[in-house]
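Accompanying notes for the structure given below.
Every protein chain of the complex appears in place save one, which is left out.
Our next item is chain A:
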């Protein structure tokens, strides 16, 4: 049999080894400390969980069909909130995306400002934005639309700027070399390269926003969330079952359609 010469093991200094051990010890200590700090009467907790499950779960599986009309309207509103919100975001994100793309502005300062704006917008969870807008414009669907729009703008702008940064700049150079001005370059070299990805991300974001908008009603921003919170407060688990079923169906359908469309356009 042939004998192999194994490559030498990477050299590890004593310091590195000690560091690795130290990290493991500290992590273990944190976990132990955390679990010791939990003061739970396990027997009672398990008992209650079992009890609640027995009461709630069967009801969830026998939906209250009499609420179908209300739930349908509500879920339609949810879809429309998501659609209006992501459409607004898809448009608002375009200028921000360009601003945050290094190869478009050609200026480090502008790009940094763009990236900062997008990060700042992204920092808010949708639900916090919804609370803000409910306070600002009242507890209705419009608050939900605005919350979705702003929340999605941050993420879409970031994705757009990455798409723009990944285009083939040689095409831009070719257009420059035949005397095209900046706006012509934008329309002839940049936009054809980015449109399919932009659309694809916008549709994907719509998919995400459907889920987001079904939760926004909890803080009063319209859509199915409002029904969820009422059903939960009234312990109306049969209605809750129908709501969950409706959400599952709608989200699945939208996911399916969105995947189809996105595969077509790229």
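Simple rule for what comes next: a contact is a pair of C-beta atoms (placed from the backbone, for glycine too) under 8 Å apart; a residue touches a chain by one contact, two chains touch by 3 or more; residues count from 1.
The definition used in the following text is that contacts and distances are computed from a predicted model.
Novice: I want to check something: the complex is missing a chain, and I'd like its UniProt protein name from "Copper resistance protein CopB", "Heterotetrameric sarcosine oxidase delta subunit", "Phosphonate ABC transporter ATP-binding protein" or "Inner-membrane translocator".
Specialist: From the choices "Copper resistance protein CopB", "Heterotetrameric sarcosine oxidase delta subunit", "Phosphonate ABC transporter ATP-binding protein" or "Inner-membrane translocator", the unshown chain carries the UniProt name "Phosphonate ABC transporter ATP-binding protein".
Novice: With the full complex in mind, choose from A:8, A:37, A:106 or A:179 the residue touching the hidden chain.
Specialist: The one listed residue touching the chain not shown is A:179.
Novice: Going by the contact rule already stated, which one of A:44, A:108, A:170 or A:263 would touch the omitted chain in the full complex?
Specialist: Answer from the full complex: A:170 touches the omitted chain.
Novice: Determine which one of A:102, A:193 or A:236 touches the chain that has been left out.
Specialist: From the options A:102, A:193 or A:236, the contact with the absent chain belongs to A:193.
Novice: For the chain that got dropped from the picture, name the residues of chain A it touches.
Specialist: Interface with the chain not displayed, on the chain A side: 168, 170-171, 173-181, 183-184, 187-189, 192-193, 195-196.
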